[in-house]
Every structure is written in structure tokens, then in C-alpha cells.
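The structure that follows is given in the form of C-alpha cells.
Of the protein chains in this complex, one is absent; all others appear in place.
Take a look at subunit A:
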Amino acid sequence: MISSVKYFRIVTVSIFLFLLFCERESIEKVEKIQEDVVTDFRSEYFQKDVKIYSLKSDTGYYIDSLKMYILKNVEYNREDGEKVTIFAESSSVFEKKIEYFKNVRVVFSDSMILHSNYLLYDIDTDTLRTDDSIIIEKKDDRMLTKGFICFDNFKKTVFLSPVLIYDEKR
């Protein structure tokens, strides 16, 4: 009786694992078919004939089912309003938003640099936002805070939490 129960369990687990394996295989196949590798990616965004920004990347791929690009080593250049450049290790580009991940650097023309690990750019509202921790670098000062918003043609930057100034040398 005990051995039959054991046998039943082994069979059940094997069937389950087999089903899981089959399922995973089919998903991987579908995703591989849907991915299109992209190299030397270049994109420009215009509004009423005014160039708002350009985006470039070394490599990446396009996922058809999600209608999105996943790009690596990205550089975003703001052309309209405040001159701002964003660098990131990877980025997800959707129809209405761009997400930046890992070692994100936002470089402003007045020498301020923001370091973060995540950043969201909303195309409809032309807004940058993150809720993550940020290091702010301005000339010789270094500051820490959590969350910021950049809007109004990138002319206004608002920090969402108190800003802490710290001295690295101490």
C-alpha cells in the first residue's frame, strides 16, 4: 500500500514537471521568434516640427508582442528647452514611455548630475520621474535624497524628499 502511494506520488510529480517543461519550451520558442535584434539604434522625437529629443543605443532588440524595444548603453539627448543628457546601462522604450535602468545619469547643462538606478520618462506629459534613491552632484557638493521630478521643458526639478548634503572626505 505504502509503495503504491509512493509510486503514485513519483508519477504525479513527473507528469507535473513534464507539463511545466513543455510549457517553458513553447514560451521560449515564441519569444525567440518575436525578438528582432537591433544594432546602432537611433530615434528622434518631434513635436510640431520641433525636435524634442534624440535617443541612441549600441544594441538591443524589439519584442513584437509587447511593442517595445529593450536597449543597452543608452544615451538620451534633450534638444528642446533645458539641455539634458541621460545615460543608462539599459532601457525599455514603449510607445508612450521610456524606462531607464542601472547606473542612470542625468546630466544637466548647469553641471548638476543625478545618479539613480531607475528613471521613467513619460512622453505625453514630457516628465522625468523616479521614486528611487538619488545622488546629486553639483560642482563640489554631493547630496542624497529619494525621488525627483523634472518637468516644464526640464526647466523645473523638484525633489520629493528632504535633501541631505554630505562630505565624502570625512
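We take it that contacts are C-beta pairs under 8 Å (C-beta built on N, C-alpha and C of every residue); 3 or more make two chains touch, one makes a residue touch a chain; residues count from 1.
The rule is short, and it goes like this: contacts and distances are computed from a predicted model.
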Identity of the absent chain, which is to be given by its UniProt protein name, from "Integral membrane protein", "3-isopropylmalate dehydratase large subunit", "Organic solvent tolerance-like N-terminal domain-containing protein" or "Urease accessory protein UreG": "Organic solvent tolerance-like N-terminal domain-containing protein"
Touch criterion as defined above, residue of A:V38, A:M68, A:V107 or A:L120 at the omitted chain: A:L120
Contacts of subunit A with the absent chain, listed as residue ranges: 9, 12, 15-16, 19, 120, 122, 124-127, 129, 131, 147, 149, 151-153, 156, 158, 160-161
